[in-house]
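Here the complex is missing a single protein chain, while all its other protein chains stay put.
Right, chain A next:
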Amino acid sequence: MSGSDNRSEMSEDEELPDLGGDATHSSNSTAVSGGGGDQNYVSPSPDQVLENVLENVLCFLTSRRDRNAASLVCKSWYRAEALTRSELFIGNCYSVSPRRVTNRFRLVKAIAIKGKPRFSDFSLLPPDWGAHFGPWLSAMARSYRALEKLYLKRMSVTDEDLAIAAHSFPILKELVMVCCEGFGTSGLASVASECRQIRVLELMDSDIGDDEEDWISCFPDNVTCLESFIFDCVEAPINFEALEQLVARSPSLKKLRLNCYISIGQLYRLMIRAPQLTHLGTGSFSPLEIVAQGEQELNYFSAFAACKSLICLSGFREIIPDYLSAIYPVCGNLTSLNLSYANINAEQLKPVICQCHKLQTFWVLDSVSDEGLQAVSAACKDLRELRVFPVQALEDAEGPVSEVGLLAISEGCRKLQSILYFCQRMTNAAVVAMSKNCPDLVVFRLCIMGRHRPDHITGEPMDEGFGAIVKNCKKLTRLAVSGLLTDRAFSYIGQYGKLLRTLSVAFAGNTDLGLKYLLEGCPKLQKLEIRDSPFGDSALFAGLQHYYNMRFLWMSSCKVTRLGCEEIARQLPGLVVEVITRDREENETSEYVDTLYMYRSLDGPRADAPRFVHIL
């Protein structure tokens, strides 16, 4: 069989398999010739090839990139691959119809579906835009009854959907929902009561309604196979006694993340029941009543000391900082610590962080200030991921963190791979230093919260800093820029950002050149989201040869016109071009489109677009 590896010529996209692969990409369907140039070799029949492939090769292919490549070899490989692929990844729920997916892939055990574009998290998309789980569920309930794993991100899911899913997938083992909305605790009750084999139930950053349903009591009475139970985003009180009993009868439970309605006293009781936990979200981390002086309190320190396997700690939703010392026993083992809901200062952080020498992931609030970050830098030499969130998400607030903290981190945490940093002021020098000190950076997201804010010491735009990042961090795939940026910044990105897949731009650039540099320079660009930047139609046209290779392009409050968008739609029929208009007064008009959201699709415009979405 042919051993040549033509991966570089194949589609750059790793997520979306070429589902139309039969016509254009397959060579003739006769048998593939064997080894090197033996003229007397008789090619095996297609059926035999299929059999060999199924047995020997495809079962070992797990990565979807490999499988996509295999499916392009010839028709019989395409069919064999389709029959044996058990894990599906749908990066954009509208890029392909559920029917097409279930027609091609028959034996799916795990599926991941992503819906809304990321800017919807920041109220830039009206509600009811779409990404409904319903149609996918209908198709899967017919074709994938043996489904074991379901992962949904930014999808709109209803209580009925959850009830149907619980009913349709009797051996469902994992349900993970991230940034989803549209359902409430009654949907969770369906899952709890009917998914008897559920091992992983994770609800993250989702907006879940409080139907006052006691869903925790809906889990069956016998021993469960729960291994991971995450519900920290559920903004509703829960039946604690039922939870305590659930934990007591879940011997495999390793990950437990509680919501803010669990007090520290209740946390204590749960920890006593589950000392085998590896991942813990602590809930509120404050008591229900303020304990008076001299009154006896539970020994939280001993509860943590008993959890010898704990490596990941989060929660602290309403922390009373005095209680933080209870976690000292586990600090030395922690690889992940999330204090991003804990409004603590540097002095309160230091005694904790100085013990966390194994820490790889750290999320924190800027309340710890530059001084706190210096302590992190001194203690956490193995840090890979840092996120610093703002206590005050305002443009003109006092910022406790600055270039000082960023510089300190870059000097102490040389293995850093991913950073998200909110601040009020920054300098090019610090960003340049980070680009040199942390060459392993894969994700660099800097958010200078004041729009168009320059280097606060030199007054220069932030072009050079971001330029250094794309130039020196050769593994960079994700970038978010901010501050005062001219077209020059984009020329750097286009010149050096050859591996860049995701780029987020806001309030930046001068002219169309900025966007042109990106579209012409970054061959791997998949996801481009731009807001409030002066890029117009001629820049939009510069990407014509690239849009089919992208997952999506988002442009809101820019300078693209309706005519420009119509032209794109005309020239690229495989794109769905959505123009989203916000409500306007009668006499308010604008020559520019409010929001342009476009993405490739094999199945044309969606049928469920609301009235404020115009598909061109």
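The criterion applied here is as follows: a contact is a pair of C-beta atoms (placed from the backbone, for glycine too) under 8 Å apart; a residue touches a chain by one contact, two chains touch by 3 or more; residues count from 1.
By definition in this document, contacts and distances are computed from a predicted model.
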item: Hidden chain of the complex, named as in its UniProt record, picked from "Vacuolar protein sorting-associated protein 33A", "AP-3 complex subunit delta", "Septin 9a isoform X3" or "Auxin-responsive protein"; value: "Auxin-responsive protein"
item: Hidden-chain contact residue, picked from the options A:C218, A:L383 or A:M449; value: A:M449
item: Sole contact to the chain not displayed, among A:S138, A:Q245, A:S340 or A:Q495; value: A:S340
item: Residue of A:V401, A:L484, A:L525 or A:M555 in touch with the missing chain, whole complex considered; value: A:L484
item: Identified contact with the non-displayed chain, of A:S138, A:N239, A:T335 or A:T561; value: A:N239
item: Touching residues (missing chain, whole complex) on chain A; value: 119, 121-124, 205, 207, 212, 214, 233, 237-239, 260-261, 286, 288-290, 317-322, 340-343, 365, 389-396, 422, 447, 449-454, 456, 459-461, 484, 486, 506-507, 510, 531-532, 534, 557, 582, 584, 588, 590, 592, 594
